[in-house]
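Note that this is a trimmed complex: some chains were dropped, and none of the rest were shifted.
So that you can tell them apart, the chains are marked A, B and C in the order they are listed, and the count of residues begins at 1 in each.
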Amino acid sequence: MSRIVVHGLEKTYGDARVLERVNVTAEAGEFLSLVGASGCGKSTFLRILLGQEQQSSGVVIVGDGPIVPEPTPQRGIVFQRYSVFPHLTAMQNLLLVEDFRSGGPFGRVFGARRRNARQEAEAMLARVGLAHARDLYPASLSGGMQQRLAIAQTLLGRPQILLLDEPFGALDPGIRAEMHDLLTELWTEHGMTVVMVTHDIGEAFKLGTRVLVFDKVRHDPQFPSAYGATITYDLRLDRKTRASSHHLAKVAAMVGTTRPDKTMATTAS
Amino acid sequence: MLARGMGARDEVSDTGGEGTMRPSLPRPRVRLRMINAKVSRGGALFLGGLPFLFVAIAYLFASAQRLAVNPSDKLLPSPPQMWSAFLDLATVPDKRSGDLILWVDTYASLLRLLAGVGVATFAALSLGIAIGFIPRVRAFLLPFVTVVCVIPPLALLPILFIALGLGETAKITLIALGVAPVMVRDIANRVMELPAELVAKAQTLGGNSWTMILRLVLPQIMPRLITCVRLALGPAWLFLIAAEAIASTEGLGYRIFLVRRYLSMDVILPYVAWITLLAVITDWLLVRLSRAISPWAHPLEAR
Amino acid sequence: AAPKKDFKICWSIYVGWMPWGYLSDSGIMKKWAEKNGINVEITRINDYVESINQYTAGGFDGCSMTNMDALSIPAGGGVDTTALIIGDFSNGNDAVILKDKAALADIAGQKVNLVELSVSHYLLARALDTVKLAEKDITVVNTSDADMVAAYGTSDVTSVVTWNPLVSEIVAMPSAHKVFDSAQIPGEIIDLMVVNTETLKDNPALGKALVGAWYEVMELMTSDTPEGKAAKEEMAKASGTDLAGFDAQLASTAMFFDPAKAVEFTNGTELPKTMDLVRNFLFSHGILGTNATSVDVVGMSFADGSTLGDANNVKLRF
């Protein structure tokens, strides 16, 4: 139902090819960690899965059929640049989820349903550590707080497919760990399919059931944007590989070694 | 370029106790970059008053000069002349109708203005959002609105009056037609400028076109709509005056038009001042409204 | 047009038409309408041109206008129009005014501010004839009547042609010299109440009611009674002046207070001659309809049954 099949995906912007020959199949319930050099096209890939942008060619199947080329409640997203609704307080941002879900003519739920939604929202606010910021507008929240709010909002939507673009980048280690727990919990509970972009290889291995590396295989030094990135490494994690520092080091070494205008050799930090 | 002595905000007393917003030590006497030098409340009042003062003085001077040459000059009457003419209109019942002309005029005009701008605002809101948000409606209506926007309504007055009669409908329609297209286009532009991410996100949360309009577009566009109305009020008064000049028996514009033939500036100028006052009050009320409806768009600490 | 009961008449502010406002306010119109079993609604339109346009477009059954505009706008626009009441002719109400010059001939080479294609324009043309000048010897600058007084106050403006009450406003200024006025072409600028011919034919009651009410007011105005004075005072007030000012304007207006005088004027031989001058003026300025190929396109008929122009296309009837 929430299976994702991508075949021969290609994405170009004008002359520049960003993605090419991307093939990947994810079964329902998988947790894909995407890593890759900055600017290689990970966000673009997520935007295509979201339906916000359309592939230039190739097939994308989500669930039972070709992807609906628009965002739907089936797929939830946390953007790289945290985006919450600036005209609503933290609490209202979360209540909005139930309001939208109801689809009623007033775009708002009432009575018992609203009370339930409020309780749920309160609980979620507490879980992401924003209970005290309930009535603040996003403009008064710190970067990390906005990001947590965005995550909470998306999780409340209970999508079958969850798309996360560097969701924990702006969080301190303590809260990040809590958010990891929260995400894992909801993922086991609801069995959704997760696609997460991250730059933290440890995080990729800790949370994912599979780690995908995006990178360029072909290269034209004259015209760096002639070729796009594709999936160069696809590692299924079980309990053993997850713990293996060998794999971790391997992936870490892969990331950031094929920048188009690479001038020096790098190692992972 | 800077008015000296206006940078005096660093002279705050250094007695500010605990928990006060003021620094507890005197600020250094620095000369801030022009764009950072904030203006105190008093300074703002003083500076803001200057241009008015200047205009007033220029008027008094020119008026005195003209009146010295020709004591019955009508173009630039002296303030007492204007005041007495204004007082007459405001307090002495008209001989024919027994009405207090100023108030009758004001009431009639404000009603028309309210109706006209109200209709235009409603059109701007509904059409603007539809055009800005729904590509098909945009394809359907934007070219038409763009074209209508540039048709001078005054040129089509005869058709308008014949189609709608000479009554209030025609006047209100003229005002609405006069200001609506610009408002529609402006709102549509703003809706199109809404961050694509927010719209995508709303859809992933289950928003459909209608609920997104209700919960996302409408509240976000509200402050702009109010700004739009504020900007439209100037042209709206213009159209009101034009409409009243053609057919009506009361109204501020009617009165101005009536006495314009006689160059009765002693009536026109107070009327213009009165219109200005009414408009400024409206403007102020709209700002308050915007703050009340959309507190998020007016953070406490402005840059 | 089928017989009907409700009629709409419009008028605009001008000394000769002020009685229309009075007879509507005072209830005289209502009285006469009821007497003839109809309703007549009288509307004042602030903008003279707009009132004629509204009448021509069919928004009103009758309207006050000058003979020239009656010929050019409704008649030229195919609306068969009858001059029901000849109220007055301008006898000094329209004037050519020069700034700092006292002779009409000095107008040569000047810019003349006036409402183009209006009776002022006609007056100017007639005035130029008298001093053997032509329109090409001057430059006509179209100036809205509402701004005429203010315009005269600017240094750019050296000569204007306009009507009352603007004339008296301008002449009051020290530099102004009236060098020609309508008293020198008496009977050529005529103020009418015109009605749609067809409506009138099908509803003679309308004519009776309007004429009856009008001449009742005429009588009132000439009577030396307090009521008459009050009536004139109200008209003065409505036209934005006082009794003295209004009387001054009346003085340069040849009102037909007596219906007989009006009939005599209508039957006179001068009228067709005047209308011939007018239609030639209109034709030469291209106002007799855009598809007018000759002065004769629009026909006029007179009280004696004679016609001027295309007898098969009579659109203006006296």
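In this section, a residue touches a chain if its C-beta (ideal position, glycine included) is under 8 Å from a C-beta of that chain, and two chains touch if they have at least 3 such contacts.
Computed from a predicted structure; not experimentally measured.
Stoichiometry of the complete assembly recorded in this file, written with the chain labels shown: A x2, B x2, C x1.
The rule is short, and it goes like this: only the chains that are shown with their structure count from here on.
In terms of inter-chain touching, the protein chains here are arranged end to end in an open line. Of all chains shown, the one whose average CA position lies nearest the global CA mean is B.
Note: the chain lying farthest from chain A is C, by mean C-alpha position.
Rounded to whole angstrom units, the spacing between the C-alpha centres of chain A and chain B is 46. With each centre defined as the average position of its C-alpha atoms, the distance from chain A to chain C rounds to 81 Å. Multi-chain contact residues of chain A (touching two or more other chains) are absent. Not a single residue position of chain B touches two or more of the other chains. Chain contact summary for the complex, chain B toward chain A: residues 195-198, 200-208, 210-212, 214-216, 219-220, 294-297, 299.
Partner chain B is touched in their complex by these residues of chain C: 25, 43-47, 50, 53-54, 57-59, 145-150, 153, 165-166, 169, 174, 234, 237-238, 240. Residues 50, 52, 70-73, 75-77, 79, 81, 83, 85-88, 96-97, 99-101, 103-108, 137-140, 153-154, 157, 159 of chain A touch chain B in their complex.
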